[in-house]
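As you look at this complex, bear in mind that one protein chain is not there, while each of the others sits in place.
Just so it is clear, A and B label the chains in written order, and each chain counts residues from 1 on its own.
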Amino acid sequence: MTDATTDLATGPITTNDGRPLKEALAASLAVRRRRAFLLVAPLFLFILISFIIPIGQMLGKSIYNDGFSSHAPALAAWFDAHPAGSAIDESAYVALRDDLVAMKKDKTAGEAGTRINYDISGTRSLFTAAARGAEKMQPPYMDAFLKLDKKWGDPNVWRAMRSASSPFTMDFYLAANDLKRNEDGKIVSVGEGQAVYKKLMLRTLVLSLEITAICLLIGFPIAHLLATLPMRKAMLLMIFVLLPFWTSLLVRTTAWMVLLQQQGVLNDLMVWLGIIGDDGRVQMIYNQMGTIIAMTHILLPFTILPLYSVMKTIPPSYVRAARSLGATSWTAFRRVYVPQTLPGVGAGGLLVFILAMGYYITPALVGGADGQMISNLIAFHMQKSLNWSLAAALAAQLLAVVLIFFWIYDRLVGIDKMKLG
Amino acid sequence: MALPVYATPLEKLWHYTYLGICALIFLFLIAPVIIVIPLSFNAEPYFTFTEKMMTLDPSGYSLRWYDSLITFGMQNPDAPRDAAFWWDFWQNATWVQVTKHSVIIGVFATLISAGLGTIAALGLTRPEMPWRKPIMAVLISPMIVPIIISATGMFFFYSMKWMPMLTEDGIGFGRLAGTYAGIILAHAALGIPFVIITVTATLSGFDQSLVRAAASLGANPRTAFFRVQMPLIMPGVVSGGLFAFTTSFDEVVAVLFIAANDQQTIPRQMWNGIREQISPAILAVATLLVIISVALLTVVELLRRRSERLRGMSPT
Partner (left out) sequence: MKKLLIVTTALVGVSAAAQAQELNVVSWGGAYTVSQVEAYHKPFTAQTGIKINSIDADNPAAPVKAQSEAGNVSIDLADVELSDAIKMCDEGLLEPIDPATLPAAPDGTPATEDFVPGAIQDCAVANIVWATVIAYDKTKVGDTPPTTVADFFDTKKYPGKRGLLKAAKRTLELALYADGVPADQIYEVLGTPEGVDRALKKLDTIKSDIVWWEAGAQPPQLLADGEVVMTNGYNGRFFAAEVGEGKPFGTVWDGSYMDYDLWVIPKDAPHKEDAKKFLAFSTDTQRLADQAKWISYGPARKSSNALVGLYQDGKTEMAPYMPTNPDNMKSPIWTDPTFWADHDTELNEKFNAWLAG
């Protein structure tokens, strides 16, 4: 471009109104870019406000918890003035007493205690009990507190209070990885009997991987059949794939409960056929098997559809050429056909894997105890134990894994290539 | 998928085994959807076929579970079935109420996501669109982010007072949680990826020279859009909208977290039913929902064929 313009003796090419062409083109491109962007902007803003910000705010709870710090200003000041390692002297107990008196007045001892209790089990009542008696306490407070409960002299309790006196914390990420701090502030494992989150995260990955593998394994022949059948027949059979796809997830989950229960259709059928005795009914639901079967069924169309659309574009002549060059049908399939389907395998497999990791409803209903996924534990802390910071930390880790795979999907397949039906 | 004439006996055997395997997989896909239909007519409160059902004895079948859907939640379920009964049904029956809520929420959520989504898709498919990939990633994310994370995030954010609305003390800032608006916004967000994916797919198959042709024939950009581009992408918009509608119609987690008592939806009521009194009544609901999905599927299929025909892509 530059060469062309400098070669002209008369100077740069201009538009009718005398502007240099390059500038005019750039301006017009900018206008068109802005227009395109303006079309997208309302939706982008909408998603930002209704979706992205809420998630960001929720994840913020994983590093921010003011349950203790907002109710213990005197202790926070004391911790500020006395660096870690300082002796816990009378002045500390004075601050503690001041805070407890205020907590009693505002009825916040329970909240503050709950925050410390996340760190050291069995300390919640330490705060509620001490708050009740704080007002009547006589100095020296150190002795008064120790007389009330000798746990008040425990350096670990003071370590936990110091850590919680700042609302910003990494404690919940430690907990989400089955770790905690010991008396010296060192990070240690919580012990085998209590470790659950890493195991569940791993199980979520393994289960999702299994489901993806099964989906690909049984989705492949179906997609192949649909792609090679004559159009009319293929369209008819496509209904078998699309009808479940359009059917409510709850309906499908209920249907599997009906089929798989001990007193359900499948067990009845097997008893009737004499495969099993009436007392030998197989437990196929409310365990991992239930989760795998129901989720495979729900996610199978997500594998079949991308595979199908890739296979449609593979010309049959390649396989025929391989056959004519002497390949057996198996070799031709393996060496010529399968490699061409890989984009579909990648697209379908990755999508199913990503969706499977976030499943909640189906495992909750048919998963029993060992068919639960990390989402169910997030829901447990959201709805039952109400340890929202821990739930947020677990959610952040799950989200990170999901986003990594989303990124891989974009690299391999491209998000603008995503298709439904 | 015809077998070539030169196939060896082994290949023939494999071919039929293959067809058999495919048949089994199709059975796996369709059986659960079909099985709920006959069982919803069970005369007994069981989840399995009774002997009478197997022998096709009419007394083994009944409409009692459909009847219980009608009367559940009514004030006078035993009244004679006159106008007053049906008024009571329309006003009080639980399943009627949740259906009303589902429809209101679904329709508004679909209008928002299909409207904003289509406009955005028009921008996204323009070649000069800046930062297309990252923006696309954000717009698709509601489909990718685990629903429990989306729902809890919305629960916290929608519980805060930031939405300008009519409150008890006049116009002010109010909470979205527990209002129709809250669920509608949540469902609109969850439906957007489906609209974006479907509409951009339709648009990418759209021949831009048609617009240029229209322009050269004297149409201004408005006319060209409404008279040429719009009719061609309409099937895509409608099927995207239907996707969004089913997403809302089937969504339970966001409703669990955000909705108040008077915004319970069909899936929410089903969730209750499945966890508590799991009776064939739930199968009756399931059957009705299967019928709805058949209807939706038919519409989408017809639209897709129409769209292919319009664009001259139809193979038939």
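Just so it is clear, a residue touches a chain if its C-beta (ideal position, glycine included) is under 8 Å from a C-beta of that chain, and two chains touch if they have at least 3 such contacts.
The model shown is predicted, which means the values in this text are computed figures rather than measured ones.
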Per the touch definition above, residue among A:122, A:230 or A:274 touching the missing chain: A:122
Touching the absent chain when the full complex is considered, from B:3, B:213, B:260 or B:299: B:260
Contact with the hidden chain (one of B:98, B:112, B:129 or B:238): B:112
Contact partner of the left-out chain, one of A:33, A:82 or A:203: A:203
Touch with the omitted chain, as defined above, among B:12, B:100, B:133 or B:275: B:275
Residues belonging to chain B that touch the chain removed from view: 46-47, 108, 112, 155-156, 159-160, 163-168, 171, 174-175, 177-181, 184, 260-263, 272, 275-278
Chain A residues touching the omitted chain (full complex): 42, 106-111, 113-114, 117-118, 121-125, 128, 190, 193-196, 199-200, 203, 261-263, 279, 283, 286, 368-370, 372, 377, 380, 382-388
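Quick note on the criterion: only the chains that are shown with their structure count from here on.
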Of all residues in chain A, those that touch chain B in their complex: 29, 32-33, 35-40, 42-44, 46-48, 50-59, 61, 218, 221-222, 225, 228-231, 237, 239-244, 246-259, 261, 263-265, 268, 297, 300, 329, 354-355, 357-361, 365, 375, 378-379, 382, 391, 395, 398-399, 402-403, 406, 410, 415-416, 418-421
Of chain B, residues touching chain A in the complex: 1, 7, 11, 18-19, 21-22, 25-26, 28-33, 35-36, 39, 46-49, 112, 116-117, 119-120, 122-124, 126, 128-130, 132-133, 135-142, 144-150, 152-154, 156-158, 185-186, 188-189, 192, 194, 197-198, 200-201, 239, 243, 246, 249-250, 252-253, 267, 270-271, 274-275, 278, 282-283, 286, 289-290, 293-294, 296-297, 300-301, 304, 315-316
